[in-house]
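Complex shown without one protein chain; remaining protein chains in place.
Which chain is which? They are A, B, C and D, in the order written, and residues in each are numbered from 1.
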Amino acid sequence: MQIVRVIGTTTATLKEAGLSGQKFLIVQPVKPDGKPASEPTCVAVDSVGAGRGDLCLMVTGSAARVVRGAAGLPVDAALIAVIDEISV
Amino acid sequence: MQIVRVIGTTTATLKEAGLSGQKFLIVQPVKPDGKPASEPTCVAVDSVGAGRGDLCLMVTGSAARVVRGAAGLPVDAALIAVIDEISV
Amino acid sequence: MQIVRVIGTTTATLKEAGLSGQKFLIVQPVKPDGKPASEPTCVAVDSVGAGRGDLCLMVTGSAARVVRGAAGLPVDAALIAVIDEISV
Amino acid sequence: MQIVRVIGTTTATLKEAGLSGQKFLIVQPVKPDGKPASEPTCVAVDSVGAGRGDLCLMVTGSAARVVRGAAGLPVDAALIAVIDEISV
Partner (left out) sequence: MQIVRVIGTTTATLKEAGLSGQKFLIVQPVKPDGKPASEPTCVAVDSVGAGRGDLCLMVTGSAARVVRGAAGLPVDAALIAVIDEISV
């Protein structure tokens, strides 16, 4: 899992069947201290109610389709948790 | 998913069975502000009608074979949505 | 597998069903000499009892769901061994 | 898919059962203008008859096992098309 911060949203009318109702959140990979780790070029779907500014755990690859409600969807990144605390 | 811009096309006569009729689009990974994020070395198939210049969401890996019409095809990148708006 | 050192933990109340009881460990990729190889942006689940400071082997991708107790969980990184010794 | 150029071959007597008869081609990732994009550290199997110097489309990951004749083989990169033309 990657530590990411939700920094925005994106919308799309023209999309694959099945993606209606999915939120597409733009995420910024961050280091444990919360500082940016790389460019924010990734977009994730969300099933845990994450919002802008939240620090989250993101899965990529086939794990994104194990998320509740995402089986059979063409997605490769999903938020699986909103982080309460990081201790390093 | 990655934010990409369609910047070109590629054609191939000699190819795997099953790929006939697929569009192969050259894509440029971009940042939320639309500026290039890395070299445009990736090619994606498309099922949403994306065209040159469109900003899109791209999936990579096995998710590309969950796309409509791509089950059983040897592809690892597909456009799943044409982006209307990005808000960061 | 990647050689990583466990450098911290993270907690999350709001998370995907099924993740309750999972430990989320922050890991630092390291070189064979134990020095950091890249930024510690990765979080792994653990089924082998790894603790802070331990040098471990981490799998990523679908292999993380082959780990004991992780079948069907939306995870993409898991510790599979605590390293005793590295010889290069 | 990645745009690559075939730059060499490699042979192996000692290998996994099932790999006999497979061609292992060394490929160079290239940009749409045909210039090298990164180090040529990747080797791909081929089912489309690609030869040295050919510009090709390469899939990586599980897609490489969807290729004709590669089901059940331990491979993670395959050439799926010989490129005729690139237009950017």
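Just so we're on the same page, contacts are C-beta pairs under 8 Å (C-beta built on N, C-alpha and C of every residue); 3 or more make two chains touch, one makes a residue touch a chain.
These figures come from a predicted structure and were not determined experimentally.
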Given C:12, C:26, C:43 or C:67, the one touching the chain that is not displayed: C:67
Residues from chain D at the interface with the omitted partner, ascending: 7-17, 19, 24, 26, 39-44, 61-62, 64-65, 72-77
Interface with the unshown chain - residue positions in chain C: 1-3, 29-32, 37, 47-49, 57, 59-64, 66-68, 78, 80-88
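Throughout what follows, only the chains that are shown with their structure count from here on.
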Separation of mean Cα positions, chain D and chain A [Å, integer]: 32
Centre distance in Å when chain A and chain C are each reduced to the mean of their C-alpha atoms: 19
Per-residue overlap in chain A, given as positions that touch at least 2 other chains: 61-62, 64
